[in-house]
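And then subunit A:
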Amino acid sequence: MMIPLLLLCIPLASAIVIWSFPAAFTGIFSKLFAGTQIISLLVIYVLHFYASTTTELQYDMMWFNAMGLHVSLLLSPLSMLFIILTSLVGSIIVLSIPATTSKHVYALVFFMLFALQGVFLAQDGLLFYIFWELALLPIYFIGLVWSDATRATLLKFFVYTVLGSLSMLLGLIYVYLHTDVAGAHAWNYNAMIQAAQALQPQQQYFVFWSIFLAFAIKLPLFPFHSWQPATYVEMPYYGTMLLSGIMLKMGVFGIIHWLFAMVPAAIPSVQQPVLILALIGILYASIIAIQQRDYKRLIAYASMAHVGVIVCGLFSAHVQGIQGALFQSVSHGLTVVGLLLVCDILEHRFGSQTISNLGGIRNTHPWFAVLFLCITMGAVALPLTSSFIGEFLIFNGLFSYSPLIMGLAGISVILGAVYMLRSYQGIMLGQHTANTTATIPKGHYILLTVVMALIILLGLFPKPINDLAASAATTLVHTLKPGI
Partner candidate 1 sequence: MNLLGYSLHQWVFGVLSFITIVFALMVVFSRNPVNSVLYLVLTFFGIAGHYLLLNAQFLAIVHIAVYAGAIMVLFLFVIMLMNLNADDEPQKTMSSKIIAGVLGGLLLFVIVGVLRQTAQILPQTQGAADIGLVKTLGMVLFNEFLFPFEIISILLLAALVGAIMIGKRETTESKL
Partner candidate 2 sequence: MIALFIIIGNGLLALLAEIFKFQKFIFNITFVLLLAALASNYWAWQHPQAFAPFSNMICFNMLELVLSSLLIAATILWLFIQRASHNHQTFGTDLSSLILFALAGGLLLTAFQNLTTLFIGVELLSIPLYVLAASHKNSADSHEAGFKYLILGAFASALLLFGIALLYGGAASFDINAIQAYLNAQANLPAFVKMGMLLLLIAFCFKVAIAPFHFWSPDVYEGAPMAITAFMSTVAKTASFYAFFKITMVCFNAPHTFWISMLMAFAVLSLILANTSALGQKHLKRLFAYSGISHSAFLLLIIIAQQKQALSVNALIMYTASYMLSGLGAFAILVKHGDVISDYAGFAKRNPTSAFSFSVCLLSMAGIPITAGFFSKYMVFVLLLSSSVSIWVSVIAIVAALIGIYYYIRLITQLYSKTAEEPQGPIQTDNNWIALLCAIALLVIGFFPQSLGGIFTF
Partner candidate 3 sequence: MSLGIAAYSTWWERKFAALLQDRWGPSRAGWFGLLQPVADGGKMLFKEEIIPNVANKFLFVLAPALFIITAIVAGVLIPWAPGLKAGSHWYVLQVTDVNVGVLFLLGVTSVGVYGIMIGGWASNNKYSLLGALRASAQMISYELAMGIALIALIISSGGSLSFSEIVAGQNEGVANIVWQPLGFIIFFICALAETNRAPFDLAECETELVGGYHTEYSSFKLGLFLFAEYINMFVSSAVMAGFYFGGYNFPFAQEFYAAMGWHYGDWQISLIGFGAYFTKTLIFITLFMWIRWSIPRFRYDQLMNLGWRTLLPLSLLNLALTVGIEYLRGHLHL
C-alpha cells in the first residue's frame, strides 16, 4: 500500500526540504537524500519480493472525481526495473553536482526524480501524462537558469517535447473516451487497455501514432531528433545525464507499458516502419558520431545510436528482444552517465572537451584512464560488460524478426567501436597536450568507480535486472502474441 507512495514521496520531500532550508545545508542534505534514495531502493527491492499480495504494491486514491481521475500507482516488475535505474542513476547524478551549485538545482533534480518515478509508477493514464510533463519542467528550468544553453535551443527542446506530449494527450484522451467502467469513463490502466484493444484497426493506428510521437521525440527517434544534440551539448552535464540517463527511458517505458499493452493489434503493421526509422537513426547517428570532434556531442550521437538499438529490440516484438531492450535501458543509463562524468572531468579539469585538444592523459592519471576505458568498453558492448548482455539479447530478438535488419543494426556495434575507441585514443593516449596538472576530485573517482563496478557487475551477474526484464517481457509478449 505504502510502497509506491513512499517511492514518490522520498524525492519530493527531499526537494522541498532542500529548497526550504538555507543554502548552507544543501551539501549535507543532498548527500543525505541521495543516500536515502539508495537505501530506500534496496529496502523496497527486497520488500517487493516479500510482498505477499499485489495490493501492497498498489496505491489508489480518488483525485479528480468529475474526470474519473485517480492517483493510482503500481510497482510492477517493469516499474521496479526503471525505479532501480532512476534511483541509482539519480543518486549518482545528485552526488556529482558540484557543491557550489545553487540549492535550487538540487531541489529541481530531486523534483525531477519525483516526476520520473511518478511516470514509472503511474497506473492511471492522465497521471502518467502529468508526470511526463512535470519531468520536463525541472530540466527546462535547469537549462534556462543554470546553463549556457541558448534560448533557441531550449525553446526547440521544450516545444518539440511538448508537441509530442500533446499528441500523446490526444491519443490518451481518445482511448479514455472509449473506456467504460460502470457507465463512466475511467483513466484506469486496465480499463484503458481494454478499451484500446477493442478499437477498430483504423482507430488503433491513430492511437498508436499519436502516442508514439511523444515517445519518438523523447527517445529521440530519427526524424524527431533535431532537438537532441544541441540540448545535450549545451546543458550542464548533470542536465544531460538526467536527459539521456533517465528521461530517455521514459520513452522506452511508455512504449512497453502503454503502447504495446494498449494497441497490440497495431504492432505487427507498424513494426517495419518503426524499425526502419530506428535503423536509419542508428546508422545516421553512428556516422555522424564518428566525425565529431567535440566529445560531448559525440556522446549525444552515440546515445542516439544506442537508443536506436533499444527501439529495434522493442519492436522486434520478441521476448528476448524486449528483455534485451529493458536490460539495455538500465545499462545505457549507467554507461552514459559514466561517459558524461568523464566528459565533465575533461571539460572542467582538463579545460576542453574537444578531442583534438586533449591527449596523453593516461600518463598522468592512470586510474582515471582505467575507469574511462572500462566505461568505454561498456559503451562498445564488450563481453563482460552489461551492455553486451543487453545487445546480445536484442540482436537475438531482432534476428528472429528479420536477419537483414539485425545485420544492419549490427553495423552499429562496429561503428560504435570505431567512434568510441577513436575518441578514447584521442583523449587518453598519445602526446601530452592537455593540462597535466589537473586534479580530479575524489568524489568523481568514487562515482566513476561505482559506475564501472555496476557496469561490470551487471555484466557478470545480470540476474537481478534480467529477472525483472524477463518477467516484464514475458507478460508483455503474452499480450502481444494474439496480435502477432
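Throughout what follows, a contact is a pair of C-beta atoms (placed from the backbone, for glycine too) under 8 Å apart; a residue touches a chain by one contact, two chains touch by 3 or more; residues count from 1.
Inclusion criterion for the candidates: all candidates are chains of the complex that A comes from, given by their letters.
Given the structure is predicted, the values throughout are model-derived calculations rather than measurements.
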For subunit A in this complex, identify the touching candidate from 1, 2 or 3. 2
Would you mind writing out the residues of subunit A in touch with candidate 2 in their complex? 63-67, 69, 126, 129-130, 133-134, 136-137, 140-141, 144-145, 151, 154-155, 158-159, 162-163, 166-167, 169-170, 173-174, 176-177, 185, 206
